[in-house]
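Read the structure below first, then the notes.
One protein chain omitted, others in place.
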Amino acid sequence: MINLTDQPFDPGEALTRFAAGRLESGAVASFLGLARGEAGQATALELEAWPELTTSEISRLVDEACRRFSLHDAAVIHRTGKIAPGEPIVLVLTAAGHRREAFDACDFLMDYLKSRAPLWKKEFGPSGARWVEPTERDLADAERWRQ
Amino acid sequence: MINLTDQPFDPGEALTRFAAGRLESGAVASFLGLARGEAGQATALELEAWPELTTSEISRLVDEACRRFSLHDAAVIHRTGKIAPGEPIVLVLTAAGHRREAFDACDFLMDYLKSRAPLWKKEFGPSGARWVEPTERDLADAERWRQ
Amino acid sequence: MIRVLLFGRLCDIAGWREIEVAPPPERLSDLRRRLAETWPDLAHALGGPGVKVAIDRAVVQGDMALRPGAEVAFMPPMSGG
Partner (left out) sequence: MIRVLLFGRLCDIAGWREIEVAPPPERLSDLRRRLAETWPDLAHALGGPGVKVAIDRAVVQGDMALRPGAEVAFMPPMSGG
């Protein structure tokens, strides 16, 4: 399930719903990305998507993760638009038989979302706005999964 | 926060509470372990703790994870007693500035809970009960963190 | 006519998000030249590192031919999550 939304979302509600009724998935891993305040240096984020493409690209990534890590299921919720410090930006959920696959798939999906999903992030602060681009570490992290 | 409980718990409620109001933690990772039904071969789990020691040992592990991975916070909820298939057994939550630390700490805590926390797991099935012991993989996973 | 879409910092540089270019340029390089006439800063940014081009929603490389009616998107480095 991929959900691109310009409204705040409750990560816990999504986790409880995702985990409910799983009789054979011993492992549910999740990653929740929150907007950082950077000690007052970031007053808001703005996430731009290409709605016609972003959902289908994330969906393709999720399908790849499901195959590659033998997942039972995976879901991504991603905020777009203006986001205040402390608010959830992204939630990735993975379910697998055992923990290694669930963890690795969650890690993989986050690395790809950070550098390869059609999303653009602008950070607003007291001295103006700047576009955020993937860091060296983000790019190196994504490279780890190249097969 | 360490919570050892013999009552079912709602993992999402715990995640939402854990993530709320974090203005500087960009990353919250979680792992939720569920009781597997093993296609009818497991009708229930029973988790035995040594209450006087289990909480303090898990607390020690959490402190170690906080130091080692520069966490902002971490929490563990662990069920004890009889657990039905599909019910949450354990929830590990970690908060950090960035995702690598949050993921690694969550992974580390799970590996240690699987093999080094004073908890004993009995699996009930149609052909009787058996005590579960850490698998070779569990032991190898825990070894990865030896410094 | 060719539809051109910009994302992220490219919109800020150009001052627009979407335009139509007519008559339709034949190749990507013709489109870049056409954009450079009116928005030289944008044309410079389009050649910057990590800017990807999608034609009809498929990422392409090199100087592709453009069919009339094509949608060309310029995407700066992505940064979700």
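Letters are used for the chains, namely A, B and C, taken in the order the chains are written, and counting of residues starts over at 1 for each.
Everything below uses one rule, namely that contacts are C-beta pairs under 8 Å (C-beta built on N, C-alpha and C of every residue); 3 or more make two chains touch, one makes a residue touch a chain.
It should be emphasised that the depicted structure is a prediction, and the values quoted were computed from it without experimental measurement.
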{"item": "Which displayed chains the unshown chain touches", "value": "B"}
{"item": "Residue in contact with the excluded chain [from B:Leu71, B:Ala95 or B:Ala117]", "value": "B:Ala117"}
{"item": "Candidates B:Ala20, B:Leu53, B:Ala84 or B:Ala140 - the one touching the absent chain", "value": "B:Leu53"}
{"item": "Absent chain, residues of chain B that touch it", "value": "33, 47-48, 50, 52-53, 78, 89-90, 110, 113-122, 131-134, 138"}
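One rule holds in what follows: only the chains that are shown with their structure count from here on.
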{"item": "Distance between chain centroids, defined by C-alpha means - chain A, chain C (Å)", "value": "27"}
{"item": "Distance from the mean Cα position of chain C to that of chain B, given in whole angstrom", "value": "49"}
{"item": "Contacts with 2+ other chains: residues of chain C", "value": "none"}
{"item": "Numbers and ranges of chain A residues touching at least 2 other chains", "value": "33, 110"}
